[in-house]
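The other protein chains are all here in position, but one chain of the complex has been omitted.
Per-chain numbering from 1; labels A, B and C assigned in written order.
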Amino acid sequence: MATRQFKTTDPDLAVLYEKLAETSLQPLWELSGLLTAQPVVRGVPYRWAGKELRELGARAGELVPVDRGGDRRVLACCNPGLDGAPYAVSTLWAAVQYLRGFEVAPAHRHTPAALRFIVEGEGVWTLVDSDPLHMSTGDLVLTPSWTFHEHHNPTAAPMIWMDVLDLPVVAALDAVFFEEGPSEDADRATMRQSSSEAWFGGGPGLVPVGGPDLPAHRSPLLAYRWADTERALEAQLAVRADGHARMRYSDPVRGGDVMPTMRCEMERLRPGTMTASVRQTGGQVTCVLHGTGRITVGSGEQAQVFSVEPGDIVAIPSWAPRSVIADTELDLFTTSDAPVLEALGLFRVETVTGAKA
Amino acid sequence: MATRQFKTTDPDLAVLYEKLAETSLQPLWELSGLLTAQPVVRGVPYRWAGKELRELGARAGELVPVDRGGDRRVLACCNPGLDGAPYAVSTLWAAVQYLRGFEVAPAHRHTPAALRFIVEGEGVWTLVDSDPLHMSTGDLVLTPSWTFHEHHNPTAAPMIWMDVLDLPVVAALDAVFFEEGPSEDADRATMRQSSSEAWFGGGPGLVPVGGPDLPAHRSPLLAYRWADTERALEAQLAVRADGHARMRYSDPVRGGDVMPTMRCEMERLRPGTMTASVRQTGGQVTCVLHGTGRITVGSGEQAQVFSVEPGDIVAIPSWAPRSVIADTELDLFTTSDAPVLEALGLFRVETVTGAKA
Amino acid sequence: MATRQFKTTDPDLAVLYEKLAETSLQPLWELSGLLTAQPVVRGVPYRWAGKELRELGARAGELVPVDRGGDRRVLACCNPGLDGAPYAVSTLWAAVQYLRGFEVAPAHRHTPAALRFIVEGEGVWTLVDSDPLHMSTGDLVLTPSWTFHEHHNPTAAPMIWMDVLDLPVVAALDAVFFEEGPSEDADRATMRQSSSEAWFGGGPGLVPVGGPDLPAHRSPLLAYRWADTERALEAQLAVRADGHARMRYSDPVRGGDVMPTMRCEMERLRPGTMTASVRQTGGQVTCVLHGTGRITVGSGEQAQVFSVEPGDIVAIPSWAPRSVIADTELDLFTTSDAPVLEALGLFRVETVTGAKA
Partner (left out) sequence: MATRQFKTTDPDLAVLYEKLAETSLQPLWELSGLLTAQPVVRGVPYRWAGKELRELGARAGELVPVDRGGDRRVLACCNPGLDGAPYAVSTLWAAVQYLRGFEVAPAHRHTPAALRFIVEGEGVWTLVDSDPLHMSTGDLVLTPSWTFHEHHNPTAAPMIWMDVLDLPVVAALDAVFFEEGPSEDADRATMRQSSSEAWFGGGPGLVPVGGPDLPAHRSPLLAYRWADTERALEAQLAVRADGHARMRYSDPVRGGDVMPTMRCEMERLRPGTMTASVRQTGGQVTCVLHGTGRITVGSGEQAQVFSVEPGDIVAIPSWAPRSVIADTELDLFTTSDAPVLEALGLFRVETVTGAKA
């Protein structure tokens, strides 16, 4: 339990350093790297290929039962710059989850919040506090902090999707709690329509009177459907000249992000569109829904250019510039921890001039 | 300019009262009715028949040019209990506006905010700060405080709709400002899609990134379409057992009411449904969109039961209980000043037990 | 109950107008004065002299028992431009209240909120929901909406103070409720220190943990002491060059105005200081605490210059420019309805250039 002891050739200092170590103190003047001019970012720009994620997910499906280790068959994206930590960027967990036909991932809940984004396929239901949410291509489904959730695949076909969690942030705050669900043998019967959507998914600016109480700290709407999202993107593209629509998913009743730790956005770029190079504090994870293009992350010599196609997941570390070129029409789903940085007064965003894609 | 002088048989008091009058003072002990146990409501329960509103609007269309008196051909609902003031309830102006084929009501703006609700017909465009808003049955169109607005009828058919304004509130605060529009000869060319809807009408919880700045104090979405509203009502009815869906129109980005002075709601009642009798502080105006039924306003001997049909406008004064019975499926659009009372800590609402419809 | 009928020489219109009157409708094109370029303000600039208020209050004390008419001995300032309505400006009640030695004004409560400002004297206790608030020169004491309040004078000397209420606003919203207090014979024993101040009056930015629940819609601190206010004014004057300090009384825990309908401010002007001429929407009432000077209200030919001394009350109607010259050091307490106008998006304020005092 002793703390670190610093070395010195000065005998007086050596005595002091010994006493400091005994007293669990460290001399600031011997520490370095604490306050740096710019963030010394943990993690590197990286891309996981959708093709490999699908193949390895399927192989895991063949070899590993769903009930091993946490009741989820999940492959976690591990940023090579994070010393083996299973995180896509330093503040976000990203992974693919694979559920075989007729499998059930039973109910549990945890303080880390999660979202599910479906790149391909449909058929699985996620129950969130008993509310059944159908999952289909392009949908965003939320399983907020401390809500019970379970996944049911009533079909014969397997299904794969992306999970993003705020686990690194919650862990850094020593605030992880976990609980098994109320039933290991959850009811497989579901309705097509969730209660959440019936009450809160009415339309732009339409909110219920006399409905369920609003949950604290997060959106009461738990599923955002691709048909709505695409319509919104197209409507926006009709009135902007730059070929680049961008929507944020939000709490439909009170505004604000869908969850207090994660911001979700969808972009559509017309073919040939190129975005500015922008960097922001905090990490981002981008998943390609449709189309092909190139995503440049980082600047100068560290810049990485990733050619992307559907299912690819790209890690954008804090303060790394990101720009996108669409080769075909490109739909990108991005999760960031921007709400955390904004809440703490630490959010910075800037367009990087002179950047080259 | 002298103030009111009070009478007394006490000679000392008479001298005092004379001095008070000279000094523009009044003795509280001679005043009455200032602080009453319950609101002494100005205005009475009342119903304007849609059939008469349509007929009289059409007749005004034949006799009166649109450019007389305020550039609007408007018939104001005047609550018989308000001593001739042209208000539907003490805090809300309600009226029907009639525009003949090919007519234009030119641009102006004023601090009183307005909304337009369309019971029947379509074809007119309202430009709000140059943004063209198509008007059609069941739509709600906002012309918020101090926005330029003008109405264009490019069709041969006349059109009629309901206006509601917060004029009594703004006038009571001595805060009415008015300005003619930038052009008497506004451009009649319009687009089918408004910019407001392209940016902010995307869908439940979908908000733009990088779009126009949000206006202070009101929704950036200026038109709420009936198709969305009806879908929301039906979705809600699917999950509630009482046959009574109720939606509030809100700011899709920040939540809250569409405008700081007026709350807008739509109800759908399945045939045979009967609501509780509820009263709230502040006035309400209900307009029937579809269906027939009975609306009871007031309680005990003062209760009025109005048989209603489409186009009818019903005034519900402050603190008067209101209950509804649907004979056929009934859609009701209601505007109230509840945001004002809530902001000032004066909102009270209660279910009246033992009320009879 | 019929509405107003309009006259016309056109026989067709005459028939229409008759029908409109029968149907409780009014033609907008025959109405005027509804939407004016600038507020057609009700009320005029006015000044009630402190000397007269004290004398007439004392005379009322001799002639009228405190239990007549509302249990308060109050002289209401009646703006001569308000057609006999007992209001200082169109949205604020202002008055002087006079309590003789050993008198008690018993408990009641009402939705209109009130404040008490003491120009001179001390000794009376106001109980607000049983919390005893000592009243002394320069103090501001709140009796918020729907709080029980009663005034006790345990001393032999009479006391007079200014009341300001939002009664006109609450009445315009048909939201006046009133209730007698729990006891006609309230306990006269009081403590020097109020609970409100013990919990919430700690100091700048010091708020209790684990104290009473915060009341909705208003400050938990009910008394603002002159010693604090004067210290704050002097501290501010030490760092500003213009000789004009200005403080707002606020909710010490959540910020915002003390009550949702009334803003309270205190200004200190060094001798010889002259303020800019500023106008704002909504009415204001200024009371002179210390010093002499001149307050100009209105502009151009309507401008009134009031020479003021302690105890004077000055009415500043909506949108009337106000400027002040301090002949000696001048302390002014001002109440306005600005929170109402701000909440509704109707607040405008501007400096009037070229104004002359």
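Here are a few things to note about the model shown:
Rule of thumb we're sticking to: contacts are C-beta pairs under 8 Å (C-beta built on N, C-alpha and C of every residue); 3 or more make two chains touch, one makes a residue touch a chain.
This is a predicted model, so every value here is computed, not measured.
In the full complex, the chain left out of view touches A, C.
Note that of A:78, A:99, A:142 or A:162, the residue touching the chain absent from this view is A:78. Considering the whole complex, the residue from C:111, C:126, C:229 or C:299 that touches the absent chain is C:229.
Residues touching the missing chain, restricted to subunit C, are 193, 195, 197-211, 219, 221, 224-225, 228-229, 231-233, 235-236, 238-239, 245-255, 258, 265 (touch as defined at the top). For subunit A, the residues touching the chain absent from view are 1-4, 10, 12-13, 16, 19-20, 23-32, 34-44, 46, 48-49, 52-53, 56, 59-60, 63-64, 68-70, 72-81, 84, 86, 90-91, 95, 110-112, 145, 167-179, 216-218, 259-261, 281-283, 317-319, 337, 340-341, 343-346, 348.
Methods note: only the chains that are shown with their structure count from here on.
Comparing each chain's Cα centroid with the centroid of every protein Cα atom identifies chain B as the most central. Of all chains, the one whose mean C-alpha position sits at the greatest distance from that of subunit B is A. Subunit A and subunit C have Cα centroids lying 53 Å from one another. Separation between the centroids of subunit B and subunit C, computed from CA atoms only, is 30 Å. For the pair subunit A and subunit B, the distance between mean C-alpha positions equals 44 Å. Contacts with at least two other chains are made by no residue of subunit A.
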